[in-house]
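With one protein chain withheld, the remaining protein chains of the complex are depicted in position.
On to chain A.
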Amino acid sequence: MKALDIIHDEHRALGAVLQAFGFVLDAIRDGRFEPDFALLAAMIEYITQVPDKLHHPKEDDYLFVKMRERIPASAALLDQLEADHAEGARRTAALRGALVHYQGVGAAAFPEFEATARTYLAASWRHVSREEIELLPMARTGLAAEDWAEIDAAFEANKDPWSGPTGEFRTLFSRIVNMVPAPYGVGAGARAV
């Protein structure tokens, strides 16, 4: 069940960035750090691009298709998860727009940016939790070995889950780690004065 390992790995990497994003929002809101727009842009790129370009297509095209064939009881859950995936593009545009607005307007626009970002984070956590708690256990028990062989083969092409085709997401992830202030990352962070 290589595919399940890859999905778990991707959830862990995504969850790590989601958690760090929440920490950075807290720190800006509480006045502990100045906003670092390069960091905010990098985190938004990661939490939107990795799911939309790497993670969801694999689920939609292989795992979900096989589950619909083999596990009729999964239909309602799959409908909901696919709707979440489709909704991703709209939520991504809203988040990017809010960052541009915040950067242009300054501190006065932080509450609006924070609200949009928190909505995005909450939806992402909800989606990941639903997959971890409901979808993956159902797949684990409901699919047969030959189903997994097919799904694993399709997922195998994506060996390093967060690299991307040219390693760009690997680089992006490292950049985020090096910018997020400790203890969540190893960046210095511009302390608010």
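We take it that a residue touches a chain if its C-beta (ideal position, glycine included) is under 8 Å from a C-beta of that chain, and two chains touch if they have at least 3 such contacts; residues count from 1.
Everything that follows uses one rule, which is that contacts and distances are computed from a predicted model.
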Not counting the visible chains, the remaining one has a UniProt entry; which protein name from "ATP-binding cassette domain-containing protein", "NADH dehydrogenase", "ABC transporter permease" or "Sarcosine oxidase subunit alpha family protein" does it give?
"ATP-binding cassette domain-containing protein"
Which one touches the absent chain: A:A20, A:L99 or A:I151?
A:A20
Chain A, residues in touch with the chain not shown (by the definition above)
1, 5, 8-9, 12-13, 15-17, 19-20, 160, 162, 170, 173-174, 176-178, 180, 182-188
